[in-house]
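Note that this complex is displayed minus one protein chain, with the remaining chains in position.
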Amino acid sequence: MSLESSESSKDQPLKPQLENFSYDDAIVKKFLIMTLVWGAVALLVGVVIAVQLADWRFNFGLPWITFGRLRPLHTNAAIFAFAGNAIFAGIYYSTQRLLKTRMASDLLSQIHFWGWQAIIVAAALTLPLGYTVGKEYAELELPIKLAITVVWVVFAVNYFKTLLQRRERHIYVAIWFYIATIITVALLHVINSINLPVSFWKSYPVYAGVQDALVQWWYGHNAVAFFLTTPFLGLMYYFLPKAAGLPVYSYRLSIVHFWSLVFIYIWAGPHHLLYSTLPEWAQTLGMIFSVMLWAPSWGGMVNGLLTLRGAWHRVRTEPILKFFVAGLTFYGMATFEGPLLSVKSVSAIAHYTDWIIAHVHGGTLGWNGFLIFAMIYWLVPKLWKTELYSVKLAHVHFWTAFLGTLIYTVSMWTAGITQGLMWRAVDPSGHLVYPDFIETVIKIIPLYFLRAIGGFLYLGSFFLMLYNIVKTIAKAPKTKAPDVVSAYRLTPVALSNLSQLGDRPHRILEGLPAVFSVLTLIAVIVGTVIELIPVFLGNQHVAASSSLKPYTGLELHGRDIYVREGCYVCHSQMIRPILSETMRYGEYSREQESIYDHPFQWGSKRIGPDLARLGGKYPDLWHYRHMLDPREVTPGSLMPAYPWLYRDKTDFRAIPKKLKVMKSLGVPYTEMDLAQAEADALSHAKKIADRLISQGVPATVQNQEIIALIAYLQRLGEDFKKGLIQ
Amino acid sequence: MNIIYILLPIALLLGLGFVSAFVYSSMTGQYDDLETPAYRALLDDEII
Partner (left out) sequence: MNFAKEQTSIQSKEKFPLSCPLCVHCGNPVPKFSSSEFCCLGCKRVYQWIQGHQLEKYYDLKNKTRAFRKLNRVGSATGAQENFHYLDEPQFLKLYSWETSEGRWMNFYLQGVHCAACIWLTEKVADLVDHVSLVRLNLGSSVATVQIDAQGSFSAVASALQSMGYPPHPVQPGESGELQKRENRVFLARIGVAGAMAGNIMLLAVSLYAGATGAMAEEFRWISGLLFLPVLLFSATPFYQSAWSAIRAREISIDIPVVFGLLVGSVGSWIHLLSGNDHVYFDSLSALIFLLLSTRYGLKKAQQIALDSSKVLHFRMPSRVKKWNANSQMDEQVSLDQVQVGDRVRVAPSECIPVDGVVLHGVSSLDCSFLSGESEAQKVGVGDLVFAGTLNLDSPLDLEVTQSGSKTRLGRILGSLETLVTQKAPIALFADRVSRYFVVAVMIASVIALARGAYTGWQSGLNSALALAIVTCPCTFALITPLAFTLTLGKLARAGILVRGAEVLEKLTQIQSVFLDKTGTLTAGAPQVKHWEVPEELWGSVLAIESHSVHPIAKALVLYLSSRVSSVLPDLQEIKETPSVGIQAKVRGSLIEIRQAEKSTEGTELSVFKDQICVGRIVLMDTVRPESKEAVELLQSLSLKLSILSGDHRVPVLQVAQSVGIHAENCFFEFSPEQKSEIIQKQNPVLMVGDGANDALALARAFVGIAVHSGVEMSLQVADVYLSIPGVRPVYSLIVIAQETLRVVRRNLVFSIFYNIIAGGFALRGEVTPLMAAILMPMSALTVFLSSITGTSRMKNAFQRIQSL
């Protein structure tokens, strides 16, 4: 890393000056406090949606708090708000200490903080209102996505500038993990957020069908990897040694497992799409790669746990070490369960079931949560220069949270395996043992109650911590002056040492630090990608059989309602080539069936049955009565009711714009379709409404949103029935 | 499945980016001494 020391002339030797400076702990305090605030929000929403699954009445029929819209809020809040703020607090604190330098620009730090909180507030408002893109962990609409990109770049610039002005020559392993996080999350977010806007709060992703699925889960898995694992490993490598007062077990191992993780990690993703229409070889690649990930992950866990060698008796008495040990053990468990789940035969049972939810929460509640708690208990006394209010309370928090996590994961394991086995059960005569789906749901409702209790314990223990921290801060001394520390300015000795050895190629590299080259690298990629995509995807649709018609205007509007209400959160649209599934749902899904789906709605959970071949299975009237009160049609169902679909009117004027945007995305609408878009939609709606009214439905149904939704639901799987797809 | 024509180059370019970062860090001697950093990280700055 070169430093242009302009003022010192070359002949007079550079005497390294001792410089006094102070760390920017104010930003750390801000992020820490917001971690507590958003942690409470995320966990609260988590418990609410858990209860909603256990008992549908807790949806209260209100659109803003129905499960479909709250679940994305929970995932976004937990990952980006709770874990996000915690990571930033940890990164700002540890980076400044490890590099012995204040953050390069306080302004950029502030922009990063306030920008990030604004994004969270925007998400907390738009998601309940139904403004969502419909892609898991990337639901936020385009304006917020752009804001995230801007704030992230601000953070990256500030971070790399600090890295260049550092006063400690060696880059500690935790810093490498932060660098990897910043660069890769930037890339993932950009690639997965390329949408074309229809209106300010509505946009369609440029990818469709299987392409969108692969990009989504390439982003999805790596968001988990590079937002919930690498930064937390970085935090672990700094805060665990500090809290235990012991050096990392093997610093060499941490370097090896970092670089082996980073060189090939970006290939992960396809293990979310096993047995889908993704090509066979991609699925095998995903499987083998995920099993390979087991080694570097356990490298991290072993390195962390063995750091406590010789100090295990302190785990008995110190809550911080308890949290670290439990967190690392959950990390080991989750990263062993992950590769296991990505083996095809296990995925055949576990995919779409609650086992996946158990795996997710083993990792998030266990690994991320406990590590954040440990960091908070260690950081707060240091930042506010006081002692923790009550150590006993911290112990209580640990045991309650630990119990809550165990109850959560065990109940979900049981529910997941029960679902998986019941769906597959075929009696000797070759018939499904549980033909109608609702039997498998009713069986596990008690486990949903148990999970809600687990979540409630976790939330309760969180509030114990909140109380403990507030009391600690309250009794802290009110000193204003930050501590002043001193360190030697880093003379470019390392570099002149190299030049002294006379290696010509190195002089050139000196001027262009590698890290900035990686950043420009990404800028170049993003530039090329944005031009390339339309070109690539445009011609690809033509190859599909020309007789395959895309969604009509009304169906497309119905699809947007499907996305808005978050139906993909409970329903999947992907029938896997497995006997028990083809017997229950019909022919397995083909790639062609979803090539016009911007975004793809294959879904990743089956709390409700698969809808890929729903078209024509039930009459319109069935859907009409089902959406109003699901229990009237399928007794015992835990699906919420959607009364507002029978109140709001479809906005037919917006439909032509939607078709125009789809056309620019390569969907083959003719000029005639665009011209008569609105008229066609109105007549289509009228046809459906008249048929319903003839069957005794009140006349007010005309133009209600339910009509559009029914149009879309009846279209699912129709192309295949008409033999347009082989 | 030609989305791979976008995902693959990105994955490889990012990989190459990190390889170049590794080579640069190795050449500037970040990995000469892999024992002391673990201990140096424990030393807090003393406040003047």
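Each chain carries a letter (A and B) given by its place in the written order, and its residues are counted from 1.
Just so it is clear, contacts are C-beta pairs under 8 Å (C-beta built on N, C-alpha and C of every residue); 3 or more make two chains touch, one makes a residue touch a chain.
Keep in mind it's a predicted model, so treat the numbers as computed, not measured.
Of the candidate positions A:Trp114, A:Tyr488 or A:Trp622, contact with the unshown chain belongs to A:Tyr488.
Of the candidate positions A:Trp281, A:Phe463 or A:Trp622, contact with the hidden chain is made by A:Trp281.
Screening A:Pro197, A:Gly310 or A:Gly616 against the full complex identifies A:Gly310 as the residue touching the chain left out. Of the residues in chain B, those that touch the hidden partner chain are 1-2, 4, 8, 12, 15, 18-19, 22-23, 26-27, 29, 31-36, 39-40, 42-43, 46. Across the interface with the omitted chain, chain A contributes residues 10, 13-16, 18, 243, 245-247, 259-260, 263-264, 267, 279-285, 288-289, 310-311, 313-314, 317-318, 320, 378, 381, 387-388, 391, 488, 491, 493, 496-498, 500-501, 503.
Keep this in mind: only the chains that are shown with their structure count from here on.
Look at where the CA atoms of chain A average out and do the same for chain B: the two points lie 24 Å apart. Residue ranges of chain B in contact with chain A, taken from their complex: 1-7, 9-11, 13-25, 27-31, 33-35, 37-42, 44-48. The residues of chain A lying in touch with chain B in their complex are 1, 20, 97-98, 100, 168, 170-173, 179-180, 183-184, 187, 191, 207, 210-211, 214-215, 218, 238, 241-242, 245-248, 251-252, 255, 259, 262-264, 266-267, 278-279, 282, 483-487, 494-495, 497-498, 506, 509, 513-515, 517-518, 521-522, 525, 529, 532-533, 536, 540.
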